[in-house]
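One structure coming up, written as structure tokens, with questions to follow.
All protein chains but one are shown at their positions in the complex.
All chains are identified by letter, namely A and B, in their written order; residue positions are counted from 1 within each chain.
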Amino acid sequence: MNSIILLSLLTVINLFAGFSKNKNLSFILSFIGIAASAILLGILWNGNDVTNILAPNFINHMLSFDNTTIVFGVLLCVNASLIVLLLHSHEEPMDIPAAEFLTLVLTMLVGALCMVSYTNLTMLFLGLEILSISAYILAGAKKRDYRSNEAALKYYLMGAFTTGVFLFGVALIYGATGSFDVTEIAKYAALPNPQSIYYVGIILLMIAFAFKIAAAPFHFWTPDVYTGAPTLVTALMSTLIKTAAIVAFYRLFNTCFAGATNWSMILMIMAAITMFIGNVTAIVQTNVKRMLAYSSIAHSGYLLFALFALGNNSGASLLVYMAGYTFASILAFAGIIVVQHNMHSNDLNAFNGLGKRNPILAVCITIAMLSLAGIPPLAGFFGKFYIFTNALKADYVAISLWAVLMSCVGVYYYLRIVINMFFKSAEPDAKEFILPASYQIVMGICLCLVVLLGVAPGILSGLI
Amino acid sequence: MSTLLFYIFSLLTIVSAIGVVVSKTPINSILSLIATFFFISCHYILLNAQFLGIVNMIVYAGAIMVLFLFTIMLLNLNKDSEPQHNNFVKVSAVIASGMLLIVLLSAFKDTININHNTLAVVHTNQVGLLQNLGTVLFTKFLVPFEISSVLFIAGVVGAVVLGKKEIGE
Partner (left out) sequence: MNTFLSTLPAVPINSYIALSAVLFCIGALGVMIRRNIIIMLMCIELMLNSVNLLLTAFSSFKNDADGQVFVFFVMAVAAAEVAVGLGIIVMIYRNTFSIDIDRLSELKN
């Protein structure tokens, strides 16, 4: 709770920091604030809640910080701080001032933290909305760019529509159970013969979450929005928002609906379609951002595995998967921003000959792509490995085979970039790109983490 | 008589809601939407949620709709130049939402048969009164109440940065 309070205060302070002559002030404030909130989350480990400003009763009905929450909360904080670092070098110019941009990143983080720690659907709803509203604005951060405008509008319309569906689901669940509290809902779910409005409510919630994590058949907005939004915001959307949404979804199903198994079939079909559409459509894309958008859809499919094959290890496998995916994605998007800045294009051909010009950058992008594809011994491989092992333990053999097949399809389009970088020659007058210092730091951190988590995934999976 | 009032208000609500969807110009849509909000407020009063009924009028009809009207007036958008979807899209949209309605209604058919003791609760309960709502809002729901301030910061920042004219524009 303290971390949420700190970040909320920081949003206001940050806006005032925007008036300062020192342009770095708001960056420093945000970075320190996010780091401090990660520490504040960390000290709650194993329930050491020593400092509650408000009376604990009021909080405990709304938010709870168990170890799963804390680990994911810290992951979200790390994710946000990497994005803040990337913003600092102005490699990708935005039309809105940096202080406002950072404020919106902070509000987004507050929303995400609420979503991973809620115990009451009210907090889930507010967290989801804080996250989404900040994301709508950030998607339009390049105000004069027509494509960014369009992305903001599409995202907004889809998001607002989803809010309606989500709320209708919440209302029906309230009608059936008489409470918004997840423990009360769980008590109701354990009763025999729940009312049919309860099931309709669950289905509507599932549709809303499928929209948010871009799972098929509710993924159609994703390619346009991811391609049109500024690349840095795309990185935020495909990592931070996805983590928050999938963890919220996981918490909801793990605590409330674990008793009812009817929905796991629906989620399984959804996962199968999502993996197919994401991987197969990504093959024909020539725009790298669009390709990563489809790849992000495909990853939602793998993530759904953790939900329908719910077991004791689901949280741990979700964590390993999400950590690997987050760092590899940030690495890939950072590379794309550098290429886009220098070549003014997101096309696959813009990557030609990068291996000769900027070997280090090319190696970074290659590692990111290999990790996303799930090649051992990188972090992405162990994420997939844990998730599929869990599914196999729960006897989901056919869908696991399908997922492995789809991962193999995925290898093809991830390797296309690698081939372009190393085996195609660039235009003769091309010069070396200069990596700004903050990019070097972020890419270095991500690279280390992707390799480290690939070599020793146990350090994360042992936590929860 | 309450049943009669319910059906009258429901009919009016649905008619004005359809008005929002079919009217040609945005201004007509807004007026229909305000009418819809008014009838929904009447429903709130029938449900003995008097405070919500009033807040609904103040917030939705008074604030949100005025925001819509301002935007339309400022940008001079009230033209009837909206190109229409082709009929295929329209028919499929109607079929889709019709099916959604059928699914929802059929799911609700076997809902809760509340006996008359519970029915009497609706008119005698005090939950919708200001004092009671305030107590719940500031005790049990204190944390969400405070967190919603972050939502408003995001909203304010968004409205300002997106709506502001840049230098040189």
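Observations on the structure shown:
One rule holds for everything that comes next: a residue touches a chain if its C-beta (ideal position, glycine included) is under 8 Å from a C-beta of that chain, and two chains touch if they have at least 3 such contacts.
Every value quoted in this text rests on a predicted model; they were computed, and no experiment measured them.
Taking the complete complex into account, the chain left out of view touches A, B. Considering the full assembly, A:Ala151 is the residue among A:Leu7, A:Leu44, A:Ala151 or A:Ile246 that touches the omitted chain.
Listed for chain A, the residues touching the missing chain in the whole complex are 122, 125-126, 129, 133, 136-137, 140, 143-144, 146-147, 149-154, 156-157, 160-161, 163-164, 167-168, 170-172, 174-175, 178-180, 197, 223-224, 227-228, 290.
Touching residues on chain B toward the chain that is not drawn are 1-3, 6, 10, 13-14, 17-18, 20-21, 26, 29-30, 33, 36-37, 40, 43-52, 55-56, 59-60, 63-64, 67-68, 71-72, 74-75, 77, 82-85, 89-90, 93-94, 96-98, 100-101, 104-105, 108-109, 111-114, 116, 118-125, 127-128, 132-133, 136-137, 140-141, 144, 148, 151-152, 154-156, 158-163, 165, 169.
Keep this in mind: only the chains that are shown with their structure count from here on.
Annotation: 31 Å between the Cα-based centres of chain A and chain B. Those residues of chain B that touch chain A in the shared complex are 103-104, 107-108, 110-112, 139-144, 146-151, 153-155, 157-158, 160-162, 166, 169. Contacts from chain A toward chain B in the complex involve residues 1, 4, 8, 11-12, 15, 54, 58-59, 61-63, 95-97, 100, 103-104, 107, 110-111, 114, 120, 122-123, 126-127, 129-130, 133-134, 136-137, 140, 143-144, 152, 175, 195-197, 199-200.
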